[in-house]
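Okay, so here's the structure we're looking at.
Only one protein chain is missing; all other protein chains are in place.
So that you can tell them apart, the chains are marked A, B and C in the order they are listed, and the count of residues begins at 1 in each.
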Amino acid sequence: ACGSGSSSSSDSGKKTVGFVAVGPEGGFRTANENDIKSAFKSAGFDLIYSPTQNNDQQKQIQAFNKFVNDEVDAIILSSTEDSGWDESLKKAAEAEIPVFTVDRNVDVKDSEAKKAIVSHIGPSNEWAGEQAAEFVNKNFPDGANGFILEGPAGLSVVKDRGAGWDAKVAKNVKVLESQSANWSTDEAKTVTAGLLDKYKSQNPQFIFAQNDEMGLGAAQAVDAAGLKGKVKIITIDGTKNALQALVDGDLSYVIEYNPIFGKETAQAVKDYLGGKDVKSDIQIESKTFDATSAKEALDSNSRAY
Amino acid sequence: MTDKTPIVVMKGITIEFPGVKALDGVDLTLYPGEVHALMGENGAGKSTMIKALTGVYKIDAGSITVEGKPQQFNGTLDAQNAGIATVYQEVNLCTNLSVGENVMLGHEKRGPFGIDWKKTHEAAKTYLKQMGLEHIDPHTPLSSISIAMQQLVAIARAMVINAKVLILDEPTSSLDANEVQDLFAIMRKVRDSGVAILFVSHFLDQIYEITDRLTILRNGKFIKEVMTKDTPRDELIGMMIGKSAEELSQIGAKKARRAIDPGEKPIVDVKGLGKKGTINPVDLDIYAGEVVGFAGLLGSGRTELGRLLYGADKPDSGKYELNGKQVSINDPATALKNKIAYSTENRRDEGIIGDLTVRQNILIALQATRGMFKPIPKKEADAIVDKYMKEMNVRPADPDRPIKNLSGGNQQKVLIGRWLATHPELLILDEPTRGIDIGAKAEIQQVVLDLASKGMGVVFISSELEEVVRLSDDIEVLKDRHKIAEIENGDTVSQSTIVETIANTNVKN
Amino acid sequence: MTNATATPAKKAAKKTRRIDAQMIPTIAAVVIFILMMIMGQALFGTYLRLGFISTLFIDHAYLIILAVAMTLPILTGGIDLSVGAIVAITAVIGIKMANAGVPSVVVMIVMLLIGAVFGTLAATLIEEFNMQPFIATLSTMFLARGIASIISTDSLTFPDDNNFDVLAENITIIDNPKLSHDLYFNLGVVIALVVLVFGYILLHHTRIGRTIYAIGGSRSSAELMGLPVKRAQFTIYITSATLAALASIVYIANLGSAKNTVGVGWELDAVASVVIGGTIITGGFGYVLGSALGALVRSIIDPLTSDFGVPAEWTTIVVGLMILAFVVLQRAVTAVGSKK
């Protein structure tokens, strides 16, 4: 009865979609959210974007509940946490609003709440971690020493990438130490410099940085220590900067964590609202890069981020 | 009388602060039903003694017994619980709360739902009434009443505690004669109910009027305990200052009124200067070499007028001429640039900058007029500091101590030094002799006269009519925030002239 | 005679003035909050829906509790930066215990006790070792957050059979066909309101509460007046930390899960709420009711920003500007009000 706002929109014909997002944080996140926004726009949706701060799940829950109250036509959920969504999803289910999770999957216990989720769209973190392990296994068949640079303790990305690594890494590969560098280039440089000092005698041969930012920082520390090329650095994400560093020989291997799946998401929403069936798990393909494939990718100028 | 059992016995009290022995083996014995005065110059250690008794400072040696029991209080709360109520020298109340709340803090009346505010405020009212403050609504914010009234509120607060010992550190320093009498009436009543009262004041008249027994301190040392009635004044003064009373500088008779040439221009000429709600428009002129006294009762607006002249508050009406030139003095910085200085009555909140040293406190106003990036050369600074420390006789004579560690009276002297260092043409002194010992008071009065004779214009605000009459050429009388009269001082003018003027003039509001 | 008639008039004038001067910031907060709601309704049409109001309270019960908790130290001129981290550590331990089969009531009590322990630690550092509240609670914040991460960095969920659910169960008052027009609440909201009342009574009807205001006015005066300053300080920091634990209970009951990273930055949201509600950060002036209101104001700033369609990079700027506009407006209203 109330309001003529854009959100109760069935009359205007344009469907409204609420996007519970993380917010622009550089690299992967910005590319991903921009892509989703533009994809929905060109697919003719009205997208309301609601980011959080400090990865705070609470603000996401608030935004989600607000979208339910606004009676949007669908909700895209890019959650910072994989649990804690039951109550909100139940409300969405009651209001018959379909929810599409992107990037991170969420754990739902409540059967009522499960009904709200139509589909998950995104690449796999574990897969990325596995690729890193496989690379090390392949390059150091006789075993090697190295470090892992992690994101902030407790994030599920960190765990999933770590779990993937652990699942696949060979027994003779020894991780001397895992340190958090908080996703930050600058901190990674400091941390790596410290680790290189500390383990000089153990001859570290690889560094697995859980994202590009940290890998680039590690590369600078390695360079400053005069070890460029002697320590192989593996990173996850696949930003342009990282690929460039790969070409320049600062990094050794980059595993893409493909953020470009706005089109797929928009299509899934469109299909569902149009009454078509939608796959419940839409896995987004990611690639891995070495120096040559990185150069190709950069030269073709096809990378959006 | 002597067979009374003492209620408080302090023996051999020694307190050392870094660099000074504030107390050195001092004894003090308080008897029930007596008013006992601590006597001594500024910095003698009176306040420190009180703080030692009430557990604010820890003692380094000595013993304290209260009602026969050895005691070591860990703060005012403990002392209070043992029946000792204290009003410290610097008013210690909370300006963010109302008058009533301040009176009753910690002793609020309680009902079934916690504090019963109605009863509490009623109780506050009765205590305020005792102090002659029945006209103050307990709901008024404390910040909106003058320092003098705050002092009375602090005393009312001490009454709430059913104390066996009541300590009043210079309670009368900002009160006028009537209020002092009201206070004494209460003190007598309390004393007669068997309470021991410890009292500090620099007014000898008051001492002889109200006290029974005296303990005299000098430089932190115990000199003597005597009965008031057996001790003549000169002897007392001699014991306090360590030299005979005759040596005290004496100011002669009343100042002769300075003649003003017909063609002479005043330094300051204001017309209709006022600010809504604080002071009604006032006309005033002050000539070089003239001392203009402001007289009036508490809350009559003397301070407010002084602040307007200095630009501490922004006037909202009136014309301000300085040496014939129209100016607008809207803040202290401008006033100082125009060679006007103002020494506040509210030393703690508006005067001293506590953590800075005495030296810095003297130099700061001069420095501010010169500008931040033109530091006073060290040599010049040393000379200035040295000059005013000596001139004002600041003790201890160490300029590198934080000013907050000085005794109240010495802080006041430093502040006057600060303003003199700016070489003002007009100096406004608001209660400059408040809390100052008899020796120093005479010195300050002499300084005022000297300054005037050298051509400075002085505004002298004081609650002691006696000194206003003695020092001023002209006396502006204020009542209820109006200027009601301007009295040319002369042989026929005395304190009673002013009192009568105030009593007989009605102010239209 | 003239006197007698003049006095009551003067008195009345003084009384109203007092209310004005101290309450104006809080009243300003109420007015601006209502204006914001009306603006949201006019522009987007959903802000006065019962469902919106219901979720506003349910989703921010925790923030109301934290705002009340934060009011206590701020009134004394202190601060408690550890509240967010205490939410984290109590949440992690609480869910771990629940998973180990400890009955929910025991879990809740233990959570509150852990909060109290951190509060006691902070108060001890402040009172016994002269640490400034900012630094003491910053330390306990790091400590609590660190211990929480040591215990577990997993995303923890409650087992199926726990009584925390009871707190989160929605109780519907007005049932409409559409969920967005329902009016409902849960026990968490009730707890928040009880905490608010508790805060009010503590501050305005107990002597400790008055001591808190006195400390905010001048700590040294409060001490010289013989008020139980130390006891009040302990009460403050223990209460605020325990309330943080309570906020944690309410929050995790709603979510059914938690992890060590929960509550990052909540202390700043709580401080913002308190300040928006009219409490002065240097102490002495303010009301808990204002803080609760401040929490609500803080809460609707984010949805408003997103409804305005602010570009992603600009969101924090706009949030900042909105708080700034609020504070400036409040300041202006207060200045005008106290001049009168």
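Here, contacts are C-beta pairs under 8 Å (C-beta built on N, C-alpha and C of every residue); 3 or more make two chains touch, one makes a residue touch a chain.
As a convention for this text, contacts and distances are computed from a predicted model.
Within the choices "SpaA-like prealbumin fold domain-containing protein", "Cytochrome c oxidase subunit 1", "ABC transporter permease" or "Na+/H+ antiporter subunit C", the name that UniProt assigns to the complex's undisplayed chain is "ABC transporter permease". Across the complete structure, the visible chains that the omitted chain touches are A, B, C.
The chain not shown here is touched by just one of A:G44, A:P141, A:G194 or A:G249, and that residue is A:G194. Within the set B:A333, B:A383 or B:A397, the residue that contacts the chain not displayed is B:A333. The missing chain, though absent from the display, is touched by one residue of C:S104, C:T153 or C:S306; that residue is C:T153. Among B:G194, B:G277, B:G354 or B:G455, the one in contact with the hidden chain is B:G354. Remark: the omitted chain is touched by one listed residue; of C:V106, C:I171, C:V197 or C:V328 this is C:V328. Within chain C, the residues in touch with the undisplayed chain are 125, 128-132, 134-136, 138-143, 145-147, 149-150, 153, 260, 268, 271-272, 275, 280-282, 312-321, 323-324, 327-328, 331.
For chain B, the residues in touch with the chain missing from this view are 11-12, 58-63, 70, 72, 312, 331-333, 335-337, 342, 344, 349-356, 360, 364-365, 367-369, 372-376, 418.
Along chain A, the points of touch with the absent chain fall at residues 24-27, 29-30, 34, 53, 150, 153-154, 177-180, 182-187, 189-191, 193-195, 197-198, 200, 213, 216-217, 220, 223-226, 241, 244-245, 248.
The rule we apply is simple: only the chains that are shown with their structure count from here on.
Chain contacts in this assembly form an open path, with each chain touching only its neighbours along a single line.
Centres computed as Cα averages put chain B at a distance of 43 Å from chain C. In this assembly, the C-alpha centroid of chain A lies 70 Å from the C-alpha centroid of chain B. Across the assembly, chain B contributes no residue that touches 2 or more other chains.
Residues of chain C in contact with two or more other chains: none.
Note for the complex: chain B touches chain C at residues 56, 75-77, 79-80, 86, 88, 92-98, 101, 105-106, 108, 113-115, 135, 137, 139-141, 157, 161. The touching residues of chain C, counted against chain B in their complex, run 7, 11, 14-15, 18, 21-22, 201, 204-207, 210-211, 213-214, 216-218, 220-228, 284-285. Chain C meets chain A in the complex at residues 41, 43-46, 48-49, 51-52, 55, 59-60, 62, 149, 153-157, 160, 168, 178-180, 251, 254-262, 264-266, 299, 302-303, 306-307, 309, 312-313, 315-316.
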